[in-house]
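Below are the structure tokens for one structure; questions will follow.
Heads up, one of the protein chains got dropped from this complex, but the rest are sitting where they should.
Right, subunit A next:
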């Protein structure tokens, strides 16, 4: 099924020079530490904690609404230290997911309402199904599908995953269309971005 067009009002999204489309209703703490590499879509309600450590997000990523991107910490004898979080290219993060991983590879699909534990490592081309909980320090190998809570490997992804994810995220970006203003019946609704006083 090809993706449907989804519209966003010009006033509620910031479009940067590199093509990032960031919702004004998202919360980006420490924005000087957050690097969005280009053509990244950040929907409403997303919280990115750049104030704890550097966050780098690759090209053509899609971060769906209400996701939380938070760098992981490590406890030392003299307190805690936060580590940078790198997310690769062409990553899709589903709604409501909480990402505490140490590193997320490229071409990864993370479903809705997932909890990625702290210091997890997700390698390239893996998939985390909806509603899974990855306990801390899990390593997800390439082409694995993890489901359940605690997460177990339940399947394998096809070899063409890299091209499929590239096609999917590019298609998401292409179908995310700016309009001057949303039509009146779409203005009210749960998934419309609203300006939030932060």
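Following the convention adopted for this analysis, contacts are C-beta pairs under 8 Å (C-beta built on N, C-alpha and C of every residue); 3 or more make two chains touch, one makes a residue touch a chain; residues count from 1.
The criterion applied here is as follows: contacts and distances are computed from a predicted model.
Participant: According to its UniProt record, what is the protein name of the omitted chain, chosen from "Dynactin subunit 4", "Probable glucan 1,3-alpha-glucosidase", "ARC1B protein" or "DNA repair protein XRCC3 homolog"?
Facilitator: Its UniProt record gives the name "Dynactin subunit 4".
Participant: Contact with the hidden chain only, please: which subunit A residues?
Facilitator: Counting over the whole complex, subunit A touches the hidden chain at residues 1-4, 107, 109, 111, 117, 123-125, 127, 129, 135-139, 141-144, 150, 152-153, 157-165, 167-168, 170.
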